[in-house]
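Just below is one structure, and these are the notes that go with it.
Of the protein chains in this complex, all but one are displayed in their positions.
In this document, chain identifiers A and B correspond to the written order of the chains, with residue numbering beginning at 1 in each.
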Amino acid sequence: MTNLTRKNASELVAMLQSGEVTSVALTQAFLDRIAKYNPVVNSYLHVSAESALATAAEVDAKRAAGEKLPALAGLPIAVKDNLTTTDAPTTSGSKILEGWVPQYDSTVVAKLRAEMMPILGKTNLDEFAMGSSTEYSAYGPSRNPWDLDRIPGGSGGGSSSAVAAFLAPIAIGSDTGGSIRFPASVTGTVGIKPTYGAVSRYGLIALASSLDQVGPVSRNVLDSALLQDVIAGHDAHDSTSLPEGLGSMTEAAKRSDVKGLRVGVIKQLSGAGFQAGVQKRFDESIAALKAAGAEIVEVDCPSFEYAIAAYYLILPAEASSNLAKFDSVRFGMRVTPDGNPTIERVMAATREAGFGPEVKRRIILGTYALSSGAYDNFYGAAQKVRTLIQRDFAKAFEVADVLVSPTAPTTAFKFGEKNDDPLAMYLNDIATIPANLAGIPGISLPIGLAEEDNLPVGIQFLAPAREDARLYHVGAVLEGILEAQWGKTMMDDAPDLDSLVGAFAASEGK
Amino acid sequence: MSEITPDLVRHLAGLARIDVTNDEVERFTQQLGLIVDSVATIKAAVSGDVPATSHPIPMANVFREDVVQPSLTQEQALSGAADSSDGRFRVAAILDEE
Partner (left out) sequence: MAKAELMDYEKALEQFEVVIGLEVHVELNTNTKMFCGCANSFGDEPNTNVCPICIGLPGSLPAVNKRAVESSISIGLALGCSIAPTGRFSRKQYFYPDLAKNFQTSQYDEPIAFEGSIDIEVPSGNSYTVDIERAHMEEDAGKLTHVGGSTGRIHGAEYSLVDYNRAGVPLVEIVTKPIIGAGSEAPELAAAYVRSIREIVKALNVSDARMERGNVRCDANVSLRPHGQAKLGTRTETKNVNSLRSIERAVRFEIQRQAAILAKGGTITQETRHWHEDKGATSAGRPKSDADDYRYFPEPDLVPVQPSQELIEALRAALPEKPAERRKRLQAEWAFQDLEFRDVVNAGLLDQIEETVAAGAKPQAARKWWTGELARLANADEKDISELAITPADVAELAGLIDAGKINDRLAREVVTYVLAGEGSPAAVVAARGLEVVSDDGALIAAIDAALASQPDVLDAIREGRMQAAGAVIGAVMKAMQGSADAARVRELLIAKANWQ
């Protein structure tokens, strides 16, 4: 039943509900595929075969007994390893948390359990979600199923590669500056960063508290909509969570028409600095929307020039504070130097050994940004740039219902290509960062392959805060148009993983 | 000319309780210098009147009722600890009285 793993989540849900397939069979099919390909793709840091099958069996038994079940019951899912799970280690991609089994479930995971979805395992990420390529994971990078020598994006490269390699039908990711959207863009999948506060952050190992958000990762827009409807909602444990729900994303994803929808092309996120093939697919998508009746306008967001700078001050500052708790005392790694070290020495030695270089770099930068004397010029100024960015968005949304840009300037680059220059790595996020700074939702969906390298290109839509539904609406419509044009889906073009893995193994053996 | 110096990097690493090797100090000094130079431009972008935004979605007055909720058991609380004794987390001697 290998075709099972290629089916979309919504199809699988229908098959589960009709009894055409059991959850155990479905879960086992994914586990088999994971066993075969994960050693190379490295999407999963931990596979929870036993507990996933146990949940699947429970669902099958209840279904057989005619009990009423939640909508997505029995549908397997992968979860990014920065969300706590009581039955699997949660490492956040770091050595400092190697083997740590949390004493509580994150709210999102609790909701997945309540929905009775078998959790296949925890997926790889850049250490503490700091990165755009998953190269900074302490457990090795994940590989892009389109080309195993290339990055699957980051920080959520594990979830995106899992979904793109059919090692899970859908997954949970987190996005602080593009960590769901950029991986989606370079792997030909769909990813959403919901409005800040739409999904609970309780149990999400914090990177930048005012920027982080949990969201869905899938192969098509409808699947993500189904998932967001399960995981979103107010949580009393998260004081920043929105008090009200945002309505049904599933309904929004079923809308089929964009006549009169005003689509604003962001002047600053186009043209120079964007790979030609990326720009070309983007322009074609805009044309397709226009042909479908959307109104295309240009919007000017001058403060975006400062977005990266503001982001790379706010993020390290908040992260440096959030990561202070990793000190060997209550959980995680402890390194005790020789002699009779004081606790201060133990803390410093533990953090030296447990944190990777990118994490250390950002902690030190963040400590600087918050230090007295530097605060006003750095963290303080960055928080003001946020205000400017929000104002630019507010102005843009007066003339547009959604905004649009390529998700990223390039397609997937090769491993090691951007490691020497931290600034170069940071530029991947130029289009995605503004949404996190402003708290507004964004989606990335695939719009084809770039001609130069035959690698996936993603388009990003942004909507005003709380208007996540607009993203599912326009995303689903564009997806429909493109799939009709191509006569197939994006993933139908994905290279055969068997041959890629074979070639990869051969080259590794050299 | 960046204000990031090796001494500053060591000081910051100390504040952040991370041991750093000499190599790291050198590397961080250079890399952070680059980053700081590039982000220093934002000060120019914001004139005095712009207020800071610390919460992207404005909200206020989110409270919890003063009602006791279940706690972890002692065993659960200590389950992640590298070392514990007598129901408490055990750490190496502390240098300074806070």
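By our rule, a residue touches a chain if its C-beta (ideal position, glycine included) is under 8 Å from a C-beta of that chain, and two chains touch if they have at least 3 such contacts.
All values reported here derive from a predicted model rather than from experimental measurement.
Considering the full assembly, A:103 is the residue among A:103, A:248, A:377 or A:419 that touches the omitted chain. Only one of the listed residues, A:149, A:344 or A:483, touches the absent chain: A:344. Checked against the hidden chain, the listed residues B:13, B:32, B:46 or B:92 yield one contact partner: B:92. Considering A:11, A:87, A:149 or A:238, the position touching the chain not shown turns out to be A:238 (whole complex). The missing chain lies against subunit B, touching residues 11, 14-15, 17, 54-55, 59-74, 77-78, 80, 85-94, 96-98.
Mapped onto subunit A, contacts with the missing chain fall at residues 82-84, 90, 92, 97, 100, 102-104, 106, 201-206, 208-210, 236-240, 317-318, 321, 324-327, 329-331, 343-344, 347, 367, 370-372, 375, 379.
Assume only the chains that are shown with their structure count from here on.
Within the complex formed with subunit B, the subunit A residues making contact are 100-103, 195-197, 210-211, 236, 239-240, 242-243, 303, 305-306, 309-310, 312-313, 320, 324, 327-334, 336, 340-349, 351-352, 355, 357, 360-361, 363-365, 367-368, 371, 377-378, 380-388, 390, 422-423, 436-439, 465. Subunit B meets subunit A in the complex at residues 4, 8-9, 12-13, 15-20, 24, 27-28, 31-32, 34-36, 38-43, 45-46, 50-57, 59, 62, 64, 72, 76-77, 79-83, 89, 91-95.
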